[in-house]
Structures are given as C-alpha cells and as structure tokens.
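Take a look at the following structure, please.
Of the protein chains in this complex, all but one are displayed in their positions.
Note that the chains are named A and B in the order they appear, and that numbering of residues resets to 1 at the start of each chain.
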Amino acid sequence: MEPILFKHTEIPDLDRLEVYVDHHGYAAFRRAITELQPQEVTQIVSDSGLAGRGGAGFPTGRKWSFIPKSVLPTYLVVNADESEPGAFKDRELMERNPHQLLEGVAIAAFAIGCQKAFIYIRGEFLYIGEILDAAVAEAYAAGYLGQNVFGSGYNIEIVVHRGAGAYICGEESALLDSLEGYRGFPRLRPPFPAIKGLYGQPTVINNVETIANVPHIVRNGADWYRSYGTDQSPGTKVCSISGPVNRPGNYEMNMGTTFRELLEDRAGGMREGKKLKAYIPGGASAPMLPGTEANIDISLSYEGYREAGSSFGSASFIIIPDDVCILRAQLSLSEFFAHESCGKCIPCREGTPWLAKTVRRIESGQGREEDLPLLLDICDNILGRSFCALGDFSTSNIVASVKYFYDEYEEHIRSQACPYAHQARAVA
Amino acid sequence: MAVLSVDALERIDTIVQKYPVKRSALLPVLHVAQNELGWVSREAMEEVADLLELDPDQVEEVASFYTMYYTDPVGTYVLEVCKTAPCSFMGAHEIIDYISETLGIQPGETTADGMFTLFRVECLAACHRAPMMQVNHRYYQDLTPEKVDALITAAQQLQLQTAAGSGFQIRKSWSEEVKTEG
Partner (left out) sequence: MEDHVTLRVDGDEMQVPKGTLLWEACASHGIDIPIFCYHTKLGPVGACRTCLVEVEGQTKGPITACSTPVAEGMVVRTRSPIVEKAQRGILEFLLLNHPLDCPICDRAGECPLQDQTFSYGPGTSRYIEPKRHHVKPIALGPTIALDRERCVLCWRCVRFCAEVAEDKSIVLLDRGDHTMVGTFQEKPYVSNFSGNVIELCPVGALTGRKQRFNFRPWELQNHPSVCPHCPMGCNINVSVRKNDEVIRFLSRDNPEVDDSWLCDRGRFNFEFINSPERLRSPLIRRGDSFEETSWSEALEYIANRLQSIVEEHGPAAVAGVASPRLTNEDLFVFKRFMRDVVGTAAVDHYPRPQVALTSRERTALQALDDKLMPIADLNGAGTIVLLGADPSEREPVLELRIRQAINRHSAQLVVVNPHEIALSSRANATFDYAPERFADMCHQLARGLLSPVSTAATGAISTTSEALEAFLDRVHRSFANGPFAVIYDDSFAGVIDKGDALSAVATFVEALQSIGSVGTLPLLDDCNSMGARDLGILPDGVDGASWGMPFVQRLSAPDSPIRAALILGSNLARDEPDPGFAARLRDLDLLVVHELFLTDTARLADVILPAASFAEKTGTFTNTERRVQVITETVPSPGIARADWEILVDLSQYFDQPLSYTLPQQIWDEIAGRVAAYRGLSLSKIGPTGARPHALQPA
C-alpha cells in the first residue's frame, strides 16, 4: 500500500517547504480556492467518507456542513492535544510533515468560511510548536498563507497555540475554554460548537490526522480515497503501537487489515521472551482485550472493534505483556484518569480517585471480597452520569479487566498479595 | 512589581496580537513568564494579569489548573518522567528509582543545590520510545541508566562552565546541546 499520510517515511526532508511543494504540496489548496466553491470542497470530503480520526469517528464532511452560512466569523480549530495514553501519531504527522497539516487547515478553513484557524497543540509539544511555527512562517513567506492567497482574494491566518498540560483539553469544548484562556472545563451542550464555539462563534474542531487527509482527498477525489479501507471505514488509519514489541511506532494501515498485520508484520512481533497478555486497541479509554488468536485477527476498523466489545478510538495500541500484573496495568490507567479529571463534575472528580485507590489496595494485598462488586458499581455510578466522556473512559478498562482477568483479581484478594510482586513493577 | 524583561514583554506583545480576544493569550503568556523566571510566581501572575487586563485571581485559577505551570519554585532542571501504562511496562518506575537514588531526592523534591527537581508525570505521547522524560519540557527518550548519567553529568558540567551566568542561560544552552537526542 502506498502511504497517504506517511509519505515522509519514503521522501526525505518532507518537512521542508520546497520538498513538500515538489511533491504536489499546496496544489490541492490552490485548486480548492481557485476552482471550487466552499460547499464543493465540503461535498468532496463528505463523499470520501472521511471520519474523525481523534477517536469519535464522526463524519468530517457532515461536521463542516453544520456551520451556518450567515454567521461570521467562523473558526477552525485543530485538536492537536494528543494526550491519550498510547497515542503519539499526531506528533509524528506534525513533526515530519507539517505542511500537510497546514494545507489541510487552509482547505478546511476555506470550506467553512474561516479566515483564522488555530492549531491547539498540547503544551508539552514544545518542539512541535517550534516546527509548526517555522512552517507557518515559511508558508506565509511563500504566499501559501496570509492575505489574498493565489490572488483569490481569500485570506487565511493560522495560529499555533500551546496548551499547558491537561488531558481534558482533548475534549473539544474544554479545548475551546482553554484556548479562550480559561480552565479546561467541558461546556454544556447545546449549544454545540458548530453554532456557538470559539468566542461564541460557529466553530469546527478536527483532529490533526483528519485534517491531514484533506489535501489528498481534495487533490485525488473521493473515489480515490474510498479505494482505501472498508466500505464503512474508508481510508487509512495511522496506528500507534507501544509496549514490548520489536518495532514500536506509528504505522499507516489500510482500514480493514488485521491487528495481526500491525503487530507481527509492521511492529515485528513481541520482543523475545514476552508474550501478549492483552492489548488496548484505542488508547487508554478503550476496553482492553485478552491476547487471544481471535482478538489478534480483528480487522482494524471502527466496526471491527465495536463488534469485539471495544473501541478503535485513536488506534493507539498498548501492548500488555504477560509479565505485567493486570492490576498494576489497571492502576496505572486509573491513576491517569484520576489525575486528569478536571474536577468539574462529581462522579468523575470523586469516582476516579476512588477507583484508583481501590485498585491500589487490592493490588497491594488488602483486597476484600466485596471490592470487585464495589469496583463495578462505582463504574456503574460514573458511566453515563459524568459531565463528559472522561468519566466514562475511566470505567472502560476497570470493567474490561475485571471481566477478562477476574481470576487475577481474585488471586490478589485470596492470597492478600500480588502474584507478580517479583515481576515488572509498573506502579510506584 | 514588574518581573518580566523587556524581551519577554516584546514576545508577549507579539503573542497577544494573534488573538481576537486578549484573554486567549493567557496560556502562551504564562509560558513566556515561566520560561523567564523558572516558575510562575505571585509577581508573575500579577504582571500577566495586568498585561492581559485580567484580575490576578483569574490568572491563578488558570495557572493552577494546568500541570506545566510551576506555582512553586523548582530546580534549574526539571526532570519529568512519564509513568503512564506504556512507559510503566517498559521500566519507567525503575528509571524514576534510578534518578531518585542518583540525585538523592524523592519525586516532587528538589536537590539541595537547587539544580534538579524530579516529578512523575502522566503520558507525554512518546509511548514508542519508552521509558522517557522531559527535561525543561524537552523530550529525552529510550532512557537507560547510562543515558540518565550522561544527562546529569552534562548538566553539572554546564553548571560549572557557566557558573557566572544566570540560571536561565544554563537552562537554555543545556537544552540546545542535548536537543538532538529528542
């Protein structure tokens, strides 16, 4: 398969503007603003079947079409707050091919009538910010961004905005609050961002990978894009794989290929001496799956993982090896969510630390028989009760790990000790 | 009391120009202030509030929410080791222990000479290069005890070389020197 998004793996120095331009760079943007109407661009993207690559998988063209035509200004905000444990794909897309993103931003902005777009990168991406800033400056200087681009009369400005350390800002409405200079609290909906988003104006928020697809779709057409992937999940997906595999990293996969191909062919299989105990397919918020042969053969697609009772999410594959205690793995995840709860709503603020403390107590050999039903009931009281999805996310792996590794929980409680005490620590 | 330099104020001015609403510049402006002072002090928050036409209360409300702003003083080098699941499977806690023993401080503490602060932090989106840490918000990946030793030695040598210089310069030049690693 020829990569769509990961051409940088084949073309050296693609992060440099002249190299990018030599490889059709900014041609799609030129075509869009000189030959197409904004709604035609939206239509092409709708037809391509491109869906949000941040995790939710919402159809991108439809999202753009919600923007009212008569309200100005409108805003495009790129969600580059990549903070989901296991996810590191947007980082590579921005680092190795920044102009691909900028061109996508410019096209998407044109489609929704936006003249000022923001790229919200997570605060820790200091050097990514520097790369993007430099790329933006280059593009301005070359006339690909700024006033009256390509003599079309169209203006587009891109601002790279750094967050400051908060997973919750990956939630799109919290991201808007953060971008406006507030604590990253998710907002009440309605109104939805498409009606009242940034500064109360109509706003589209798209993930980096989603936007990076746009130049290719506009240049090659919807049908071309649909030649990749499955009917329900067209295109490719950049999959991150981490943990004790031989070649951890990002791989652009045709949708519909199997996890086995990712794990064994691309990532080179498990490291010597390690066996696959379980894996998380869609970042920390997606339920883990035991490393059975059937689960290794799941197709890389939204529908594939939905059917398996998990979620494709951001396609961030975390490999849990057999020498790691499942409670320690769970504790690490639970402590993550407790740390990242914004504190706005009660179930998440109070429930996530309770889950973490309870898992820690069981892991350290002080579990009680009633703790397992308790854990599940706390999850039940958070799930669907919290303000935003972070609360829900905090429950998914508790439920999954208790379901698939009930014996391991039981063993901790029965022996009042961690059977993996001599193995990988995985917790503080 | 003004604590920001003319250079910082100029950078802030440029940042503020980018936004249609002044308050939007709050996060980036706090980064500028912290970069200059090493942390976000009371005076810094007051000055930032003044620059952005906010109340200091609104600035602290925001600064205290985000983990990257240090609202207490930290060492010249802040070592933040990722401890989230993928890193933890790859030995993050062993690296934290190693740094802790080498520097003689627990996570959350600063060495007596004010050189190093150690924190455990959550996922930094570098799971494939685990274990990893950020030092003054620059990434250092695929960590081993040897690499940690080399980083600490490099920092100490720089400290000796530029003993006459300001902490800010040490911080910057050290980052430049070992940047290729990231």
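Methods note: a residue touches a chain if its C-beta (ideal position, glycine included) is under 8 Å from a C-beta of that chain, and two chains touch if they have at least 3 such contacts.
The structure presented is a predicted model; accordingly, all values stated were derived computationally and were not measured.
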Practice prompt. Looking beyond the chains shown, say which of A:E171, A:E340 or A:E408 touches the absent one.
Written response: A:E340
Discussion item. Using the document's definition of touch, tell me which of A:D322, A:E350 or A:E410 contacts the absent chain.
Written reply: A:E350
Worksheet item: What is the set of chain B residues that contact the non-displayed chain in the whole complex?
Response: 42, 45, 55-61, 64-65
Practice prompt. Since one chain isn't shown, list which residues of chain A touch it in the complete complex.
Written response: 166, 183, 188, 338-347, 349-354, 357-358, 361, 370, 374, 380-381, 383-387
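As a convention for this text, only the chains that are shown with their structure count from here on.
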Fill in: Inter-chain centre distance, chain A versus chain B - centres from mean C-alpha coordinates, in Å
25
Worksheet entry | Residue ranges of chain B touching chain A (in the complex, touch as defined) | 18-21, 23-28, 30-31, 52, 61-62, 65-69, 83-86, 88-91, 93-94, 96, 107, 120, 122-130, 134, 137-139, 179, 182
Discussion item. Which stretch or stretches of chain A touch chain B in the complex?
Written reply: 82-88, 90-91, 116, 122-127, 159, 161-167, 178-184, 199, 240-244, 248-250, 280, 284, 316, 318-321, 324, 328-329, 332-333, 336, 339-340, 342, 424-428
